[in-house]
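To start, I am sharing the structure in question, which I have written as structure tokens.
One protein chain omitted, others in place.
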Amino acid sequence: MTKQTLYEMLQQQGISRRGFLKYCTALTSLMALPPAMIPTVAKALESAKRPSVIWLSFQECTGCTESLTRSHSPTIEGLIFDHISLDYHHTLQAASGEAAEHAREQAMKDNYGKYLVVVDGSIPLADPGYSTIAGISNLDMLNETVAGAAAVIAVGTCAAYGGLPHADPNPTGAVSASSLIKDKPVINVPGCPPIPTVISGVLAHYLTFGSIPELDDLGRPKVFYGQSIHDRCYRRPFYDKGLFAETFDDEGAKKGWCLYRLGCKGPMTYNACATLKWNQQTSWPVESGHGCLGCSEPNFWDAGSFYQALSIPDGDYAKAAGYAVAAGVVLGAAAGYANQKIKAESAAEHTEVSVDDFSLNKKQ
Amino acid sequence: MNGESLAGIKVQVETPEYETGNLLSIISEIQYALQQLLEHKKVHSIDLRAMPWSSGEEQKLASYLGKGEVFIELNTLGKSTFIETQFSGVWLVNHYNQEDEQIAKLIEITYLPEIVFSQKEDIKNSLERLQTALSDDKQP
Amino acid sequence: MEFFSNANDFLMWTKGSAFTIAVSIFIVGVLVRLLEILLLGRKTDYSEPRGTEWKGGLKNIISRSVVDKGTFKRAPFVIVVGYIWHIAFLVVLLFFVPHIELIKAILGLQWPGLATPLVDAFAVVAIVSMLAMLWHRMTHPVMKFLTTYEDYLVWLVTFLPLITGYIAFHRMIAPYPLALGLHILSVEILLIVFPFSKLMHAFTLFIARWYTGAMMGRKGIES
Partner (left out) sequence: MSKLNLEQGINALKEQIDGPTAAFFSSCVHCGLCAEACLFYTETNDPKYTPINKVEPLRRVWESEYTLFGKLKKALGLSKPVTDEMLSEWETLIYDGCTLCGRCSMVCPVGNDITGMIRKVREGLVASDHAPEGLVGASTRAVKIGSPMGVRLKALSAQIKHIEKDTGLTIPIDVEGADYMALLSSMEIINFPEYIESLAKIFKQANVTWTISSEAFEATNSGIQIGSSDIARELVQRVVDAAEKLKVKTVISPECGHAYTAIRWEGPNLIGRPYPFKVIHILELLDELQQSGRLKTAGKLAKKLTFHDPCQIVRKGGVEAQPRRLLNSVSSNFVEMSEHGNMNWCCGGGGGVSANERADELRLKVFNRKKIQLEEVNVEVMVTACANCRLVLEEGLEENNMDMPVIGLTELISEHLLEDRE
């Protein structure tokens, strides 16, 4: 870990104060903080130190890393990665085998208690053999690495909630990183994959302020996940008006109406796609005409068909209803039969009323 | 990215029939901020990327604000443009990176955006450089 | 939410097994109740009929929805609010697009929905009319006299889906899966309570109107 602050590093690269201010402006926007925070960000960066980052990839598809590298040309986000020390990332690093593992151990030793761990992918608990790195089980590597970490960032839905490996029937016994880590702060950055600028935004926040951002109930940074897709969707006015596309190629779809009926999970999905968008702010799923899948929510793979409206129940209710009808008819017939019997009994017990039986007549 | 950027792909934006309704609230916010600037010298910025827009709606905002008397272009870590809109004191600010990808988009309500001013540190640096140059044998 | 690790799990539960359980109880309960009633039957009527049963029965099913002038004058509140409530409730139930999707998925039937703000207005009307009915129930001497715990329970289980639906629609509780889950759960409670309470009137009123109408039709009485 160098002793230099970020600002000093930028200065060394010949970046002007003006450039630094622009960097801070972009970073503030990246972190989804209000522009009024720019001076605070600038001040924080003047004293921020370069952290060591260890990136652990478990049961994953590399989509999250792909997402991140898509934003990794010489950009402002790129600068962040220039100024963190990515000491271990077995997909990206040049070293392999023992050398790679050595790098990880070295980084842990050098920065014990101060480094950041990024986890990408879920951890299999059913049999460690499902996923190992250098002969070390994912669980062991996680426990070992996290022991000396300052904080953990669970990148992607797999690391945050179990994701695809966790989906029913979950053969590998996959679990999320946050369910295993109890004594370190964990920031969940879900998404399948997460928006690249959200990943860098979270890293930037740690880098800038040396602390973790405010999190919601699901451990997600509120600045990015505080509002639902639905709340910020530009198609929301159509939902409010009751104008819905019913098929992917109908008039409604062409006019850009709400995709609720086509299965959009936007109302229950908390993410920043609607504002940050994807591919350098080009577009995002709903803008491309496809409903939100809800990929940043727990168990989204098991939350019903991607093409069924949110209000439609899942499960075996149709089969159960069939049994219920049969049971209802049988039980109802039995109850009806029992009632007939009670009625017949009461008729049999009927004692004919005669006027002589009235006590009023007996007294006389 | 093999030198090919997404910005290079031509995207056709069709005029939308729908609006998010953010246009009106932004303009109201600008109006309030202008008043604050005049009365209390309070500057205000709006991050346009923090709110949803339907495609084409941002262009509509830009054309509503229009172009005023000043256009400034900076060149630091990529291009930055500052357009004073036809509403004096309302600046449309765009920051780009070296790849010409937009990295920030703001409306600033101020006399002149802070970043346009020459910065003290940079002036100091310039002074040092000039002093060095004058003292050296590298005189012009 | 001890049993659920997060709001999504809760929502999935309400949309999954809880829904299956509630629908099953509802179906079994309603069928049992209806068969209990219908299998009791009636004694043969030996009196010479003046009119036909089916004409009177069918007519009464419809004509009972219209109240006579005198009764309307004496109890306008119950009648007006009763009408408003039932209409508003049915509009919200049957013409809100997410509900239509649900009905389409379950029954395969489909019809056009209404503009969401309109449905929302009806929801407000339904909520207000329910509050008005509660107030009336608690203050009118006859209603107060007749009211049992069951009536309040039924009011509550009917009110909950409305208010939770309103809250979910307006996203007044975060996260949304919790709000939607509460709404679905409240509907499930309604479905479970339904067969064991006076909510059954939604079905049995047709039988009741039929029986009375048939009796009257047989006697040639205009109902």
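We just call them A, B and C in the order they show up, numbering each chain from 1.
Convention: contacts are C-beta pairs under 8 Å (C-beta built on N, C-alpha and C of every residue); 3 or more make two chains touch, one makes a residue touch a chain.
Predicted, not measured: the structure shown is a model, and the values here were computed from it.
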Problem - Contact set of the excluded chain (shown chains only) - result: A, C
Exercise for the section: Would you indicate which residue among C:A7, C:I27 or C:V78 is in contact with the undisplayed chain? Expected result: C:V78
Problem - Missing-partner contacts on subunit C, residue numbers - result: 32-33, 36-48, 50-51, 60-61, 64-65, 67-71, 74-75, 78-79, 82, 140-148, 151, 196, 198, 200-201, 204-205, 207-213, 215-216, 219-223
Handout entry: Contact set of subunit A toward the excluded chain (per top definition)
Key = 331, 335, 339, 342-343, 346-347, 349-355, 357-362
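To be clear about the criterion, only the chains that are shown with their structure count from here on.
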Handout entry: Separation of subunit A from subunit C, taking each centre as the mean of its C-alpha atoms, in whole Å
Key = 38
Handout entry: Chain centre separation (subunit B, subunit C; CA means) in Å
Key = 58
Problem - Contact set on subunit C toward subunit A in their complex - result: 5-9, 11-12, 15-17, 19-21, 23-36, 38-40, 97-99, 101-102, 105-106, 113-119, 171, 175-177, 180, 184
Problem - In the complex with subunit A, residue positions of subunit B that touch it - result: 1, 5-7, 11, 16-21, 45-47, 49-55, 57, 74, 76-77, 80, 95, 97-99, 101-106, 108, 114-115, 118-122, 125
Completion exercise
subunit A contacts subunit B in the complex at 15-19, 21-23, 25-26, 28-30, 32, 34-36, 38, 70, 73-76, 232-238, 255-256, 274-276, 279-282, 287
